[in-house]
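Written out below as structure tokens is the structure these notes cover.
The complex appears here minus one protein chain, its other protein chains still in place.
The block that comes next holds chain A.
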Amino acid sequence: MEGLKVSDANLVVYIHPSKAGKVSQSILRELSTLLFKYNEIFDGVVLAYDVTIQNKNAKVLPGIYPCFGVKLKAKMLLFSPKPDMLLEGKVVKLGKESLHVIVLGFSSASIAEEDIREEFRYRIKHGEEVFASTSHKRHVIKVGSMIQFLVKSFDEEILHISGSLIPVNTGSTKWLHKNMEEGSMVDRLETRKKKRKDDRSEMHEHSTELLDDVGFSLKNEGRPKKSKRQRHAEQS
């Protein structure tokens, strides 16, 4: 999934003198106020951090409350979706006019009807509302499916994403992963079928290609098994 990045940051955390006895605790507390909020400086939503204290010495800031500044090095996990990135999320609500998705468990995304490509039609299958693909029978999106979608825009305040299912490489991730390797193969098979229909009389000319086809079809039978194994490997 795109949109996640790890950044290194040099930070200084100012701690109130009353917390001098529990410095680590107050550092973590201070940093936790950054979580799940969009931060302009980091250019992203802070999801997690890993902190190491640089120096046991801290500079005291003069003032009414002499807070002392502790220097830290932190690794920050940031989420910053930009337009045209591909994200994955789980569908939580499905309606004729829109699709609602949750990304990484905290960010909400919605895809409007006009951003869903023509291929998908809203249907009610077995009492359940789904978006079913008209060209690929097994490609179905329903509540609970994981889908991959394109980012149109990102609202930084409420962390809401506006998404799109127009590009071809968007849709149910299960189906997409399964068909990614076969994608080019499937295309070749289709064009070959067409050619065979058109030029039946020129079998001789295609004899070599037919042989290839036979070989290809043999290979093809082996394929699904391989991809299943691959899928298992991916899942484990």
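The rule we apply is simple: a residue touches a chain if its C-beta (ideal position, glycine included) is under 8 Å from a C-beta of that chain, and two chains touch if they have at least 3 such contacts; residues count from 1.
Methods note: contacts and distances are computed from a predicted model.
**Student:** Hey, which one's the missing chain according to UniProt: "Exosome complex component RRP41", "Aspartate aminotransferase", "RNA polymerase I-specific transcription initiation factor RRN3-like" or "Par-6 partitioning defective 6 homolog beta (C. elegans)"?
**Tutor:** This omitted chain is identified in its UniProt record as "RNA polymerase I-specific transcription initiation factor RRN3-like".
**Student:** Of the listed residues A:E2, A:D43, A:D84 or A:E114, which contacts the missing chain in the full complex?
**Tutor:** Within the whole complex, the residue contacting the unshown chain is A:E114.
**Student:** Who touches the missing chain here, A:V6, A:V60 or A:V92?
**Tutor:** A:V92
**Student:** For chain A, which positions touch the chain that isn't shown here?
**Tutor:** Residues touching the hidden chain, for chain A, are 36, 92-93, 95-98, 100, 102, 105-108, 110, 112-114, 155, 157-160, 162.
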